[in-house]
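Note that this complex is displayed minus one protein chain, with the remaining chains in position.
Order as written gives the chain letters A and B; numbering starts at 1 within each chain.
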Amino acid sequence: MAERLTLEEVSYSYPLPGREDLPALDGISLAVEPGEVLCVAGANGSGKSTLAQVCAGLLAPTAGSMGYGGEKIEGRRRLLSFRRKVGLLFQNAEDQLFADTVFEDVAFGPRNHGLKGEELETRVASAAGHAGIDLDELGGRSPFSLSEGEKRRVALAGVLALDPEVLVLDEPFIGLDFDNGERLKGVLGAYREERGASVVIVTHELADAWSLADRFVLLDGGRCAAVEEKSELVRGDIELAGLGMRLPQWGALARGLIRCGVAVADPSDPVVLARAMAERRRASDGR
Amino acid sequence: MVGSDITIGQYLSAETALHSADPRLKIAATVSAMILVFTYEGWGLVAFTGMMLVILLAVRLPLMPLLKSLRAVWVIVVLTFLLQLFLTPGEVLWQWGFLSVTDTGLMNGVVFSARIILLVVLLGALTMTTPPLKLADGMQSLLRPLKYLAVPVSRVATVVSITLMFIPNVLEQSRKVIRSQMARGADFESANLLRRVKDTVPVLVPLFVKVFHDSDELAVAMYARSYAGGEGRTRLYPMKAGSMEVLFTIAFVVACIALSFL
Partner (left out) sequence: MGDADSFRMRMEGVRYRYPRAGSDALSGIDLEFEQGRMYAVLGRNGSGKSTLARCLNGLLVPTVGRVTVGGLDSADGASGLEIRRNVAMVFQNPDAQMIASSVEEEVAFGPENLGLEPALIRGRVDRAMDLVGIRELARRQPRKLSQGQKQLVAVAGALAMEPRFIVSDESTSMLDHDARERVLELFGRLRDDGLGIVHVTHFLEEALLADTVVILEDGVVADEGAPADVLSSPDEVRGLGLRPLEVTVVIRELATLGHRVPAGVLDIEELLSWLNA
């Protein structure tokens, strides 16, 4: 399977007038595989927001190169076609809502891509369906009249309406409560499943992506400190505290169990963890 | 989050003599100069420009950000210049179809656009060297007499300072919204002017919503810390006009007045 999106030694510095440029990313190399959920995690100021925008083609790397589907992204034409393949949901995405109705807001992106009439309506309906927005009920309402959770999902629908192959989300869970967060996770999982899309979740809280993500890219001061799988994080191959992060509770529990000599297959599933513990109890009770 | 490239009205942290000067004196000097700039013709303008340059260089205020703030008004400057250039009657210097350039037109074009530039530079120098809160404090104190005319002085001062505090915020927000709509296929880089104008609505609406929301939050935060419009406020560092500062200000204002006779 070929990689979908690749970054090779990508650096980015923000230009500051009259002063030295402000470096935000320094030599990042990574590959996003088709259909995977990749978590990009780092503390405040680690460069993760910048990386999200680079991945979406909104910021052009100041050094290094990017590729998509095996082809190098060079020149404006390639860049534009690349941008169409990637959808980016910004932090506090509800800030981007502007139209009079939910329908129009979701339709903004596909209209920009030249969709019209029936094609447009199908696209909007399918995006709204993916994002868990009931168009019959909400389609004609003003986006500003919705609850926080609904607004965030309408914003997501606006991005899904572009039918992206790679969906990048910058801190998608900030400000959402548990229910809305779980709903969003469900939406992302289903979109990945049905569309075969890659999902990149950018977050400062590993717990946000713990149940969804296959791999974790850990950023530290604009550099890539490590790319790890869940099991490696649990094992403690890398000191998370030094990166301003911590292992999610599930992971910490799994780590505790492993230290006690209990094998854990999936460190994000409570049933698996409980079974492992129960077995251990039985074994020690039996002795 | 990231330094912006537009600096109009924005405070720039540095340690120049202008930064430490009493805000009341700075406001008084700036306002008098701004009024007097309108009375300057030819040599007056040249002399004033020279004087400003000397002052700014003497206090080592970085000039680049100040000049950058002119970018925000270049359209107005060019438009003023052209209108004056072509529409003023006088002795014709050059003619092309129905367009004619006259000697007074040329003169007026230069004078009018120079005045605008100087106004922006004056205001820019004030806001660059005076943080919004100090500006509000200074205005509050200078305008105090107007209270007897039932002018809501503290409110005016508060509104001005909140507005100034919000300039960086508005810039940052607008960049954010532009990028997020670009991610949805809006094209702000296109050469098609119509398309670009059309795409400003999706930027302005979220921007207004956000800025209203944030400024409300800021006002609440100020109120929660017992801010009541500056009335009865004391200062950690009380405003104190040093005698040298006062002297300089008087000299500056006198020079400004004198230039209007040139």
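Note that in this section a contact is a pair of C-beta atoms (placed from the backbone, for glycine too) under 8 Å apart; a residue touches a chain by one contact, two chains touch by 3 or more.
Every value quoted in this text rests on a predicted model; they were computed, and no experiment measured them.
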Full-complex contact with the absent chain, from A:Leu38, A:Ala127, A:Leu184 or A:Leu273: A:Leu273
Residue of B:Leu133, B:Val153, B:Val170 or B:Leu207 in touch with the missing chain, whole complex considered: B:Leu133
Per the touch definition above, residue among B:Arg71, B:Arg144, B:Arg195 or B:Arg235 touching the missing chain: B:Arg235
Residues belonging to chain A that touch the chain removed from view: 43-45, 147-149, 174-181, 204-205, 244-246, 248-250, 252-253, 256-257, 260, 262, 270-271, 273-275, 277-278, 280-281, 284
Hidden partner interface residues of chain B, rising order: 11, 13, 131-134, 165, 168-169, 214, 217-218, 220-228, 232-238
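The rule is short, and it goes like this: only the chains that are shown with their structure count from here on.
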Between chain B and chain A, distance of the C-alpha-averaged centres to the nearest whole Å: 41
Chain A residues within the chain B interface of the complex: 14-19, 22, 24, 49, 53, 56, 58, 83-84, 87-88, 90, 93, 95-99, 108-113, 144, 158-159, 162
For the chain B and chain A complex, residues of the former touching the latter: 1-3, 5, 7, 62, 64-65, 68, 173, 176-177, 179-187, 201-206, 209-210
